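Of the protein chains in this complex, one is absent; all others appear in place.
Up next, chain A:
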Amino acid sequence: MAAPMNSNASSLQCKHGKTYLLYFANHHTDFRVAELVALADMFGIDLPVADLKFLDKECPFFVVHLSSEADAKQLASRSVLIKSIIELWGHGITHEDLFEDLRKSKDSVMSHLMDTASFKIVVDGFNKSLPQKYKVQRIERLTEDALPFSGKIDLKNPDQLYYLLEDYGKQSKNADSVPQHVYFGRWIADGNRNEIQNQEVNKRSFIGNTSMEASLSLLMANLSKVQKNMLVIDPFVGTGSILVPCAYHQAYVMGTDINYLLLHAKAKPSRHKQKTRSPDESIRNNLAGYGLEAYYGDIMVADASRHAMWRTTEIFDAIITDPPYGIREGAKKVGKEEAVTLTPDQRVDHIPQKVEYDLSNIFTDLLNFAYKFLRTGGRLTYWFPVHRANYKEENIPHHPSMRLVSNCEQTMNLRISRRLITMEKIQQYREDESLASQTHVDHYLNSSFRNMYFNVPENQQKSVTTEGNTPDSKKPP
């Protein structure tokens, strides 16, 4: 049943202001609550958080109470998961229920009905494509039986836009199916999903195998509450995809990566048929391509496990990263497996040998780094790869001064997923060895993530398509 559970509280006017319908894109569905809460928090918007437990991942519609239209617009301005926000005038299981509901709220929307402003009604169905003839019939019925608009219809440049939305739920794809729930309301704002296309990875010159896709980079910036004038770092920066949306939100960006050849555009290119990287491939030029070079802080070749390279102070407002898990890009730090002696000549331009950087240590190091260099109140957001059958919440590393804010899953296949973890620093840094990151249960203790990834038990070889994940998002990390 796809109807919102909190529907009994939904007349147009309610004691908390107005009722809005959030119309989500059917993508990254596990991240909806986390993004909403982060954005409300960032803008100081009063969001009835208790209602969010009714948000159903399978359903793209969610009814929420907000104090003002300005709040709704602000949420939409940053959201990459919301398609549109609609001022909800009425809803019901059937169109008859909807009409009944609309007649009840007629008084409060009378000004819009009597207005001579031109209008347009968009009819859209979730999980069923609706024929044009059907849409026209629906509009006619609605305007005749429930809402006698006085304005003129204008399909090109309407003054007001209305949405009639039908939810066909998850299972019903046959032509005769009827909607499980219908909604009507006035369009308030679209989400910020256009930015996903604008920031698409393959439009940049400098990319790699593991460049973070635009929708997820934008989402990470939202969960980290990245705003104007902040300073953000990605300690495993790669080709800098995560920094693009941060700079787009007018934050200054820095990054480090251990891969000298990559940062200097001398690494093997990841594009098909490209033989060598062009010398002007760089994170700086990627940002310049978006007109965002002003927000380029610096990129450095550095080993993220060496925190002492930074002066101890609360430098960063956010730390956002996708550490290498060892599937496509191995995790490395500088070290030696055998004794190495270098002559003074060899020292110049020497690229040091690297040793495997244990995945569990990457994460505990990362939390310690955040505790030391993040502003109190600032956020750390990172991906944590898991073997689904063995995963428990105790696998997530914790730190006494870092509060877990959200933990969302992106499924890769039956066995493997990655979880996007957001933490907030709640206490100022002080030198005290007891204040260190720990993992209750080490997820990678018995097997490396690479082994978990590739060793497929025979009965599980069939891959599964999970709701809300495109094939694109199933690329190995």
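Rule of thumb we're sticking to: a residue touches a chain if its C-beta (ideal position, glycine included) is under 8 Å from a C-beta of that chain, and two chains touch if they have at least 3 such contacts; residues count from 1.
Assume contacts and distances are computed from a predicted model.
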- Of the candidate names "Cytosolic Fe-S cluster assembly factor NUBP1", "Multifunctional methyltransferase subunit TRM112-like protein", "Acyl carrier protein" or "E2 ubiquitin-conjugating enzyme", which one corresponds to the UniProt protein name of the undepicted chain? "Multifunctional methyltransferase subunit TRM112-like protein"
- Which of A:164, A:254 or A:318 sits in contact with the chain that's absent? A:254
- Message: Can you tell me which of A:133, A:156, A:273 or A:311 touches the chain that was removed from the display?
- Response: A:311
- Quickly run down the residues of chain A that touch the omitted chain. 228-229, 231, 252, 254, 256, 258, 260, 263-264, 284, 293-294, 297-303, 306, 308-311, 313-315, 334-336, 339-342, 347, 349-353
